[in-house]
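In this view, the complex is presented without one of its protein chains, the others remaining in place.
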Amino acid sequence: MALRWSRITPQIALAPAVGVTLIAFVGAIGWTIFMSFTRSRRLPEYVIDWDNPFRQFKRLFNDAGWQISLQNLIVLAIGSALAIVVGFILAAMIERERRGEDAFRTVFLYPLAVSLIVTGVAWRWILNPQFGIESVLRDFGWESASFNWLSDPATAMYAIIIASIWQSSGFYMALMLAGLKGINTEIWSAARIDGVSLWRVYLEIIIPMMKFTFLTCAILLSLGVIKAFDIVLAMTNGGPGQSTWVPAYYTINAMSAKGNLGLASAAAVLMLLITLVVFLPLVALTAWQQRLARKGDTA
Amino acid sequence: MTDATIMYPRKPKRIKGRSIAVLVFLTMAALFFCVPLYVLIVTSFKEMDQIREGAMFSLPTTWTLEPWRFAWFEACSGLNCSGLRAGFWNSVVILVPSLIASIALSIVTGYALALWDVKWAGPFLFLLFLCAFVPFQIIMYPLIRLTVTMGIYGSITAIAFVHSVLAMPILTLIFRNYYKDIPPELIKAAIMDSGSFWRIFVEIILPMSGNILIVVLILQITSIWNDYLIGVTFGGLGTKPMTVHLANMVTVSTGTISYNVNMAAALLTAIPPLVIYFVLGKFFVQGIAAGAIKG
Partner (left out) sequence: MPSVSFEYIVKRFGAITVLDGLNLAVEDGDFLVLLGPSGCGKTTLLNLLAGLLDVSSGRIMIGDRDVTELDPKDRDLAMVFQSYALYPTKTVEGNLRFGLSARKLPKAEADQRVQWASELLQLTPLMRRKPSELSGGQRQRVAIGRALVKHADVLLFDEPLSNLDAKLRTEMRMEIKKLHETLKPTVVYVTHDQIEAMTLATKIAVMNKGEIQQFGTPDQVYEHPETLFVASFIGSPAMNLINGQFTVTDGGPGVVFADQTRIDLTEYTFASLPRDGDAIAVGMRPEHFVHDPVEALPGHTAFDLTVGMVERTGSDALISLDFADDQLFVRAEPDRAAKTRPGDRVQVHYPTAKLNLFDAKKGRRL
């Protein structure tokens, strides 16, 4: 009997997780996809609009707010990618120098422990035109200093990018540091004896060796950018106007402010699609890495 | 050979130029990273008169605790002017059941998937892997309907429930990856010794899980404490967490803005996770690395 129970008990123990997955994830996603094809407004309508099933998607793409959101998504992705570069430079320097490693790592990572709402408060204060960095620089004699980025639609996105770089660089630094430490120390020794300049060692040997780490960082960054909501809310609340809307913000806004469930669902479905586009390379990457590992690549 | 004859002593070691350049650069970067925290701190101790003079980097001329007191006891969030403390206690009350529920659910799931012979474990793991990446927006409205149907919408229970649901896939994967390194012979031997699923879990697996539990605990405490979206969506009147109170407080547009109070409020919100970070930094790094995909 003991053996029987040993087959059944684990399945019973797994039941809650399976239930959650099927209802809260699979079911909920299916429900939202279904909603995106209906004419639902404030309340769900459980009828697919067969005459014009894609009406919500059409509305979405005709909406200037959604177009801005998509543009901002790309701007944010490219801008935040600087965090990976910064993270790598910091990690490389820390790894080279060793002195003060713990202290530097602690400083570069602390923003990650802070709520994005707090991050927003801090950076809005720094960028405050009356009392912030702008007035400090003008007091120093730079009369034309202009850091009133948040109230200008053309620059508000950059303010968000700076705040998110500040917040996430430490994270990429930590990943890069782990990657750098995984490199065989004898490679460094070999390069020293060969007398190759440090630049060339990084460019030709180390960075190519860390391609998996860079790819992982890029994918995580993209996923983070798609989900970006708190930082936008805390920095600009979407403004000025709609100039800093991103898909995550648009979706919530369509649901709560506009009260348009069908439109919000369509936006959410597109968010999911974008996620999948980013996510598939990750699956491929994992498979590739496993294959390499099996081949016994000890280098 | 024990006579330590010192022949050809070396000149005292000098730090190389490149080393100095790197250290200077790192220090400057570190200072830049500290700027926001520094500005928050000094501003929170200044009086409004000094703040209006600009010079945001200067130290307070007179140090005052008033903004902190005001932020905690009196600041207005929406129409409610009883300070941040209500939000603080809400966050604490949300944190405890969320932690227990999310960890309990995922540790058992991870254990069952890693160490027990379940035929559909592979596909299920892949499904969880997918779920870990899903944007919250696509399941948000259905979850609202679900909590309304369950009659818990707007309560602490609803917030804890959603936290547990959302954290389940990634936490399960973390636990499962940790447990799969345990040799399966151990479980086979335990089954032979007539151990049951739960007895093996409680007597063998749990005592081995100290490290990973701390990592997951820190990961969850920071992400639940810092959450805004779930709190604002699923919380009702009087159950919204501290971050929501803070956001309402700083975006209020009526009257003059008390920047010092805002900064104090932001710091009050940031202190609990920062304390955990500075005390248990090592586990924190492991936690964010493990929970990287949680975003």
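By letter and in written order, the chains are A and B; residue numbering begins at 1 in each of them.
Methods note: a contact is a pair of C-beta atoms (placed from the backbone, for glycine too) under 8 Å apart; a residue touches a chain by one contact, two chains touch by 3 or more.
Every value quoted in this text rests on a predicted model; they were computed, and no experiment measured them.
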**Asked** Hey, which of A:Val18, A:Met93 or A:Ile205 is the one touching the hidden chain?
**Response** A:Ile205
**Message:** One chain is left out of this view; which of A:Asn52, A:Gln130, A:Ser151 or A:Ser189 touches it in the full complex?
**Reply:** A:Ser189
**Item:** Touching residues (missing chain, whole complex) on chain A
**Value:** 184, 186-187, 189-190, 192-197, 200, 204-205, 208-209, 292, 295, 297-299
**Request:** For chain B, enumerate the residues touching the unshown chain of the complex.
**Result:** 1-10, 13
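Here is the rule we go by: only the chains that are shown with their structure count from here on.
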**Asked** Using mean CA coordinates as chain centres, what's the chain A-chain B distance in Å?
**Response** 16
**Message:** With touch defined as at the start, can you tell me which chain A residues reach chain B in the complex?
**Reply:** 2-3, 5-7, 9-11, 13-14, 16-18, 20-21, 23-29, 31-32, 35, 44, 90, 93-94, 96-97, 99-100, 103-119, 121-126, 128, 130-133, 135-136, 139, 166, 169-171, 174-175, 178, 216, 220, 223-224, 226-227, 229-230, 233-234, 237, 248, 251-252, 255, 261, 264-265, 267-269, 271-272, 275, 279
**Message:** Taking the touch rule as given, give the residues of chain B at its contact with chain A in the complex, in rising order.
**Reply:** 19, 22-23, 25-26, 29-30, 33-37, 39-40, 43, 51-52, 54-57, 105-106, 108-109, 111-113, 116-118, 124, 127-128, 130-131, 133-143, 145-146, 164-165, 168-169, 172, 191, 194, 196-198, 222, 225-229, 243, 246-247, 250-251, 259, 262-263, 265-267, 269-270, 273-274, 276-278, 281, 284-285, 288-289, 292-293, 295
